[in-house]
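Here it is, the structure, as structure tokens.
Removed: one protein chain of the complex. Kept in place: all other protein chains.
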Amino acid sequence: MARLINNRWAELALVTGLIVLAGLLLPSNYYFRVGALVLISAIAAVGLNLLLGFAGQVSLGHAGFVGIGAYAVALLPTHWGVPTLASIFLGAAFSGVLALAIGRPILRLKGHFLAVATLGLGILVAMVLTNEARITGGPDGMPVPRLELLGTRIRAPEAWYWIAGGTLIISIVFAQNLLNSSTGRALRALHDSEVAARAAGINVARVKGIVFSISAVYASISGSLLALLNGHITPDTASFLNSIELVTMVVLGGMGSLVGSLVGAAVLVILPQALTVFHEYEHLLLGSFIIAIMIFLRDGIVPTLRKALLERKAPEDRV
Amino acid sequence: MSLLNPISLLSVSNIGISFGGIHAVDGVTFETSAGQIFSIIGPNGAGKTTLFNLISGVYRAESGIVMLGGEDVSTLPPEALAARGLARTFQNLQIFFRMSALENVMVGAHVHEKRRALSHLFGLPSTARENRGTRDAAMALLERLHLAGVTNRSAGSLSYGQLKRLEIARALASRPKILLLDEPAAGCNPTETAEIDEIIVEVAKSGVAIVLVEHDMKLVMGVSDRVLVLTQGRMLIEGTPEEVTNAPEVIEAYLGTGLPTMEASHD
Amino acid sequence: MLAQFLQFTMSGLTVGAVYAIVGLGFTIIYNASGVLNFAQGEFVMIGGMVTVFAVAAGVPLPLAILLAIAVAAIVGVALHRLAIEPAKDASPVVLIIITIGGALVIRGIAQIVFDKQLHKLPGFSGDTPVNFMGASILPQALWVLGGSALIVTLVTLFFAKTMIGKAVLATAANRLAAQLVGVNTSVILAISFALSATIGAIAGILVTPITFTNYEVGTMLALKGFAALVLGGLGSPAGAILGGMVLGLCESLSAGYLSSTYKDAFAFLVMIAVLLVMPSGLLGKPSAERV
Partner (left out) sequence: MTMNRLWEDDMRFLKSTPVLAGFALAAGFSLAPAMAQDIKIGAVLSVTGPASFLGDPEEKTLKMYVEEINAKGGIKGRKLQLITYDDGGDANKARTFATRLVEEDKVVAMVGGSTTGTTMAMGPVFEDAQIPFISLAGAVVIIEPLKKFVFKTPHTDRMACEKIFEDMKKRGLTKIGMISGTDGFGKSMRDECVKVNARFGIEILAEESYGPRDTDMTPQLTNLKAKAGIQAVVNPGFGQGPAIVTRNFRQLGMTMPLYQSHGVASKQFIELAGEAANGVRLPAAALLVADKLPASDPQKPVAQAYAKKFQDATRQPVSTFGGHAYDGLMILAGAIERGGANPKAIRDEIEKTKGFMGTAGIFTMSPTDHMGLDLTAFKMLEIKAGDWAIAE
């Protein structure tokens, strides 16, 4: 029991420490922007980790929800005068309800079948955003009205870094709350054995729907923040490649590790920035890095390192 | 013979299912009541586990009826049966390997926990209270099954015997009225078997109806109130341990396949 | 009316045949190793690009084709040896991510070795369309359809008749058992990667005269091929073919009759609907969880 609580606070302290430390060290707006992108991606990755890493349900369409969140803060204020903050919540609510409604039938599918169904879902969202040009601006996208807080318009990457950092910490707290509850135990249980979970009285369809919906809300909020940071949004946000990138973040960082989602997001956002010096070798190197990480840190970066550390430090712990 | 006896906790009547034209379970009928230990034995492939899957809602019966406390539950899914007080273990372990031993048992208490995903997400005080209650109960069960030493260990790192007991603890965590145990002692050494034996008797005494599938004849004959013998999905005989042991058809059936005690454990 | 319908159908079948062959390539590797290889589309790219560049360098077409197939097969084996085998006990999701990394690497190399331009090959039998009951069809489309049929036949025969084919099946069914009876499963897995790459490359060569090729055509093809494979029923070669054809027909018929803007959307809606009714795909066997 003590250990459980300790783990939780350690995780939170680690993330908060990292965010604050990096925030104090970052030298320029560019670094703040990259940092903000890491944190914003991490929010979506934490949500997807609940679904993929903890509940074991694959989604190849999560960028669709990122897109919904992004366009919520672009469309609602532009066309209907909804305040930006309210738009974030409306987008999140819409994503959550949509996920709940679609999740019920789709989540009956297993493994790769679920992957393809969610893939289709993501592509549908991207297509609507691309094709309904009168409202969404089409493939070239549309501008996003700036967020106004206390009368000031927030546009500096540094401000967004701290906003995203705060949001990420809250996201992790909520994720921890969930995991440390009956619903959380239920969703982790169904990952390992659906039949045993059902025998224990878990309504598997309901729990899957809930976690799908929660992860959609995370993705949507991440999308809203991304749109507000950028000030301009294109349907690429919802593209299949971004869905794949989110999954890669979760798997690289470590399925079932919330800190891992932050690390995975950091790797996939920062690595391409670092690799630009190699120009045309960039993609080749990025692919090689991903392969190498997965071969040598098979359970993902954080779980593998944690295991290695624990094994070295506390061999007596293992029997 | 009045089979659908309303006093009986669990009654199964004329139940059957077939896979690919082969009758895996065919016309099985029995009933059992609170505090009783009812055992099902039979050679490999006799349909014992299939029968469990039918009773616990994993498979839906093609024919026949399952009654639970007087209610027809033949078409209900497993989670609905769990809510009505039915718990089970699995022959080939169905452990939540990514969770700790404690958490495995806590999952067992799911039916008694509130389904309020939002208050779980926000971590309201009610959730913390609920967690404490569930955790304390789970700790007590771990202790009862001699697993207190591995409380926080990942289930994936436990030994086979420990996992067998963990499944029983998880099933007990739901405070069941009926408990289906699928080979609880398989793969356990004599000491462990004796411990399980003791727990089964203790649980039955507390008023739980136990249905037991087991290969260990000593255990079965020692604890059971009634025994049912299955071969090829059909009932061979049902009666007290003495009746079954002395029945000529049982001796005949087992001569062909080797005595059940001699069978190797399953993986 | 009939002519129009035929035109749509031919279009759907030709496009579908490509999805089908990519899906078939997926199936072969999946069956042998349980890996969903998202670099499958890159084999198609290699087939097309190597042929184009060899022909441009003066190599006669038949030789260029053989060269392209050889290169693809080598890349397939290299992918297995360098990326998949070192991680062979990893979880399926991790293996998928590895193949995605592999696709990035292959594409990254192609972008350096070749170029970023679009390229085409001349049609094998010219580019003059033939008329079939009012629908006009490119001879190359017939090559694609015929080639696909031939590939499917050969793959079926390979598994049914040859020792290697049977060894692949045995490895797929039970790797440990196959090892026990003396099958070198590592070699068998390498062979299945090579075979899958070969099929992909042939598809790439057949379609380049119609669809063009460049260093990143693989991404979209992998996506569609994966969808075809799952729609048809994971692991079933016939299912992959059927799934590809259904997907292609859905796209062209909805482009023709409903809305060209949302044709992909219709295709995916049909696919989701099929999966909801048949959760194991069109020809997949329902998998009962053993308890």
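When the chains are written out, they are named A, B and C in that same order, and each has its own residue count from 1.
Methods note: a residue touches a chain if its C-beta (ideal position, glycine included) is under 8 Å from a C-beta of that chain, and two chains touch if they have at least 3 such contacts.
Given the structure is predicted, the values throughout are model-derived calculations rather than measurements.
Displayed chains that the missing chain touches over the full complex: A, C (touch as defined at the top). Of C:14, C:99 or C:236, it is C:14 that touches the chain left out of the display.
Among A:22, A:100 or A:205, only A:22 touches the chain that is left out of the view.
Of the listed positions C:51, C:252 or C:280, the one in contact with the omitted chain in the full complex is C:252.
Although one chain is not displayed, its contacts with chain A can still be listed: residues 3, 6-7, 10, 13-14, 17-18, 22, 25-31, 33-34, 37-38, 130-131, 133, 138-141, 143, 155, 157, 226, 230-234, 236-237, 262-263, 266-267, 270-274, 276-277, 279-280, 282-283, 301-302, 305-306, 309-310, 313-314, 317.
If you put the missing chain back, the residues of chain C touching it would be 4, 7-8, 10-12, 14-15, 18, 111, 115-120, 122, 127, 129, 136, 138, 207, 210-212, 214, 216-217, 220, 252-253, 255-256, 260-261, 263-264.
As a working rule, only the chains that are shown with their structure count from here on.
Each chain gets a centre from the mean of its Cα atoms; the one farthest from the centre of chain B is C. Centrality annotation: A (chain centre taken as mean Cα position, compared with the mean over all protein Cα atoms). Taking each chain's centre as the average of its CA atoms, chain A and chain B sit 40 Å apart.
Taking each chain's centre as the mean of its C-alpha atoms, chain B lies 47 Å from chain C.
In chain A, the residues that touch at least two other chains are 195. Within chain B, contacts with two or more other chains are made by residues 58, 90, 94. Residue ranges on chain A touching chain C, taken from their complex, read 52, 58, 105-106, 108-113, 115-117, 119-121, 123-124, 127-128, 131, 194-195, 240-241, 244, 247-248, 251-252, 255, 280-291, 294-295, 298.
On the side of chain B, the complex with chain A involves touching residues 56-58, 77-79, 82-83, 87-88, 90, 94-99, 103, 106-108, 110-111, 113-115, 117, 120-123, 127, 130-131, 134-135, 152-153, 157, 170, 174.
For chain A in complex with chain B, the residues that touch the partner chain are 1, 3-4, 173-174, 176-178, 180-186, 188-189, 191-193, 195-204, 206, 210, 214, 256, 318-319.
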